[in-house]
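My questions all concern the structure below.
Only one protein chain is missing; all other protein chains are in place.
Moving on to chain A:
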């Protein structure tokens, strides 16, 4: 295998691992917060349904967290195995947040173990809820630290290269690079948003499939409400991300928006196709891009004409951007309609077709996460470390990457199917009606 092939297969394997891991990682970051909120609402309202909601979510969460942990370990090691030259440099400059992440993970793991095995152990439910706080903090901070590393790849700083040697290294400046604030906020908030919509999809699905229990209705209302709040936050942060890109990574923004020529009053191009360098059939929002980039309809936005051809990312990222944004908007609208609708007593938001839309929102949210990460990673091409190291110079020289790719593809297939089978069996075998009944019997209230 020549080294070009090693580079190619290394990229494919990394893409595959990240695409698979990110599903479980996103759920892993978002769901603990949802469990915490449900349990808190349950304690405050003294409503058993919310407590049970937290408990059942926690059960499902263990399965996703297990797959998240092992695939996270896989990507952690693959970084060194597939991109040894990059990791040698990264180890010198950006190892600090990576190291911090292991502590966040440690913290989360310890308290997750305790939380799972102390249900009903405390008289005071609040004490038990308190144990979940470190889990949620640990999960979110794992995302924060890892995203700092990813932000560094987009906007490296905190070191100088003199005659090929790294000098003046400052790990703190490397951590707090310009890409960090928007990227970290975007990743964490969209994880909350996605978790809320995935859980809403499950509740809607149960309601469609025969159960009309108030438990599912409460779950649906709570998650849609949370999803709405987080989708508004996401839109705000998305706007800041646009401004960050315009300032620090204009080529990424320009490629994502098909903005070829530097100009003032730049419109925002949505959808469309490219033929012979011309954009056709696109929706144009006048002044849209200038607004997104600089909050000023007249502002000048740098186009792709300012960059050498071999430093422009692939133009298909435009569609990834569109998919991400459309789904985000759509979910914000859907959840807003649902929330207002329920409060106003609109019948339509409780109809079957509306619930099917909510069910569809679960997979759509996951697709948006995937599209977002692909946009982030492909949009940085050809660089692994912007303006410092190209992807092809970072890859391994090992000759067996293709074989490893096949093995890992098989592994992810097994884990993906396994986790779906286990999760669906777990909840089908123990439906909520049954569990509520069992719990009443246990409490010894009505023994006939």
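Some points to look at:
Please note the rule applied: a contact is a pair of C-beta atoms (placed from the backbone, for glycine too) under 8 Å apart; a residue touches a chain by one contact, two chains touch by 3 or more; residues count from 1.
We take it that contacts and distances are computed from a predicted model.
According to UniProt, the chain absent from the figure is "Cytochrome d ubiquinol oxidase subunit II", selected among "Cytochrome d ubiquinol oxidase subunit II", "Peptide ABC transporter substrate-binding protein", "AtuA-like ferredoxin-fold domain-containing protein" or "HEAT repeat-containing PBS lyase".
Here the missing chain is touched by one residue of A:118, A:306 or A:351, and it is A:118.
Which of A:88, A:264, A:305 or A:433 touches the hidden chain is settled by the complete complex: it is A:88.
Although one chain is not displayed, its contacts with chain A can still be listed: residues 55, 58-59, 62-63, 65-67, 69-74, 76-78, 80-85, 87-93, 95-96, 98-103, 105-107, 109-121, 134, 166, 169-172, 396-398, 400-401, 403-404, 407-408, 411, 414-415, 418-419, 422-423, 425-426.
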